[in-house]
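The structure under discussion appears below in the form of structure tokens.
The complex appears here without one of its protein chains, the remainder shown in place.
Moving on, here comes subunit A:
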Amino acid sequence: MPGATSVRLRHLCLQPAPYISAIRAAVLIQRWYRQYVARTEMRRRYTWHIFQSNTSFFTLLPLSFHSFITSSATSWTISHRPAQNVRNLISHIFRENDVCWDSEWERYFCYKNIEVPEVYSGPHLTFPLTVEQAVGLLEAFRNKKQQLHSRYVLELLLETWKLLRMLPNINRISTCHSKEVTICGDLHGQLEDLLLIFYKNGTPSLEKPYVFNGDFVDRGKDSIEILLILFSFMLVYPCDVYLNRGNHEDHIINLRYGFTKEVLTKYKIHGKRILKLLQKIFSWLPLATIIDQKVLVLHGGISDTTDLSVLTKVNRHNVRNFYVSLNLDLSTAFTFTLCSVAGPVCFSAAASEEEGPHLFLVIKSLFVCLQILDLLWSDPMNQDGCMPNEVRGGGCYWGPDVTEDFLNRHNMQLIIRSHECKQEGYEFCHNRKVLTLFSASNYYDVGSNRGAYVKLGPDLVPYMVQYQASSMTRELTARQSVGRTERSALKVLREQLFAHKSDLLCAFKKFDTKNTGLVSLIDWASAVESVMHLNLPWRMLRCQLVTCKTSDGMIDYYDWFNELAIKGPNTDSLLETLYRHRSTLETIFRIVDTDNSGFISMEDFRQTWKLLSVYLKMEITDEDISNLAETIDSNHDGSIDIDEFMEAFRLTDKKSRLERGRSMFMGTTSDLTKLESDPNV
């Protein structure tokens, strides 16, 4: 065909006029195409901003709330314990290499009496595991979409637990024998990305060591499969597969972000047992990996107090249980409460003459807790210094000077971390001394970002490989894919705006002193930013967000709220607030439901509302609660089905009506395939 065209063109040369107009047409098309590409890039960027700001603003459970819940729950049973308990507790934390085999737990996790039925067609595992079995597991998940039987799951997890307890807090590996190490970032239950990595790079082996940098679970729908694959390869190649703990390897976070629900849904009978065992496994995951003594790989980051020699010595599986809430009593006593999430262990240490030395030990353990939080939760920032990470509620923001100092002190050259989604799958900062690596592509929505992994050879120069899982993207043209992502981001943004209606109204009124109901575009943008604090390019988004406009460029903000309301949730103010916090509400329910049965008692239900109202600084009267309770407990048996309750919320949201059966637990930007034809979206 090309040959024929050149002949044609040569033929056309004899007739200059058509040739020139052909060139002109080509240039026109090319110009328009390039404009289209530039505008698409623009949309992609602000869509990205929306997703990033949305995550931090709304759907994250801050650690401060976390500790609020646990300290309130346990403060109901608070009692003063003598100093002896304090001493015991502290020595418990610092006890070295505790490898006691807990026979009670062994009995509970016993899988031997679980029968595998004839009709089960999935993989059968025998231990010790071989590489063929690990690969077989991979194939079963990829091609046949099978689920591993709970008996084998428990057996695999038990073996994993045994292995992890042998490992130090910080793994140390080397790239000798010209081996390249492959490092992967967050996977978040996205099996497709893991499969893509193994396809491009090969599965783990003696020649192909891997480090997985945490956050294997939550948000995506195949978290348990990812864990099973990673653990099985680790069992086959214990010296060549390394796992670092991420902030999502934590059972409270899992309650919030979907992993708990996934396991309970996939394993209806043995799910609870599996979750309990996973809780132990997570606590035993190593905190970091060091390559050739020069490159530190860990999930979150560092702070100005990070001390690797301290971290090497702690009992990592105990310390993680403690979330700290600090109460400074400014009178004579200096009191603080160390609360355990694992159970109702609660005490307080008051500074008195004889308890001085114990106080010191308690402070020291506090210090360790905070250090570990820093490793798993911190984010880098551009400015020098180190400050608390208020967005996440734990860990810190650390600056280039802290990186410089840390690397010099420990004689290292690079920090590789994950924890933050990056559009290209990776990003350098701090003068290329910190590399952020993220391996879950299309994380916010189809087409939102690439994933990446890093290869590191003996020269320790990072070599990046990017990819994007494409089973959905293949079906869409590039234009459709950007359009979809943009639409879903805007929908989320509109919901956010609507949920802040009262604050926005106040802000608009400040500009609209004559009470005309109108504000100028500039004022509109300032007001919205002052309320939402999302640092978004509001002026660019304005034409998408505001379709009603008076002829002289002013915006009628009451009209605008009405416009949002059609697309947004219920207008009732109590429900408005609850809707905004629905994910938090669901989390609280699941925390209260300690035996993971899916039901909570009426009394617990009331307590939950009380807690939420205190946290939100909101007035919820007992009457409100009773009324709600009446409606929810439809069969009047004194207990409430959590799923049914949340379902009631979903009925107010058209999107969820379409997705009945899917969980909104995953945050507000889940798969929107079915909404393609929805005219309201």
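Everything that follows uses one rule, which is that a residue touches a chain if its C-beta (ideal position, glycine included) is under 8 Å from a C-beta of that chain, and two chains touch if they have at least 3 such contacts; residues count from 1.
Just so we're on the same page, contacts and distances are computed from a predicted model.
*Asks:* UniProt protein name for the omitted subunit, picking from "V-ATPase proteolipid subunit C-like domain-containing protein", "Neuronal-specific septin-3", "Golgin subfamily A member 7/ERF4 domain-containing protein" or "EF-hand domain-containing protein"?
*Replies:* Per the UniProt record, the undisplayed chain of the complex is "EF-hand domain-containing protein".
*Asks:* One chain is left out of this view; which of A:F51, A:Y443, A:Y467 or A:F498 touches it in the full complex?
*Replies:* Checking each option in A:F51, A:Y443, A:Y467 or A:F498, the one touching the absent chain turns out to be A:Y467.
*Asks:* Considering the complete complex, identify which of A:R172, A:K313 or A:R539 is in touch with the unshown chain.
*Replies:* For the chain that is not drawn, the touching residue is A:R539.
*Asks:* Out of A:E41, A:E139 or A:E207, which touches the unshown chain?
*Replies:* Checking each option in A:E41, A:E139 or A:E207, the one touching the absent chain turns out to be A:E41.
*Asks:* From the list A:I20, A:M166 or A:C548, which touches the chain that is not on show?
*Replies:* A:I20
*Asks:* Contacts of subunit A with the missing chain: which residues?
*Replies:* Here the touching residues of subunit A are 1-2, 5, 8, 12, 18, 20-42, 45-46, 49, 200, 382, 424, 429, 463-467, 477-478, 521-522, 525, 537-540, 553.
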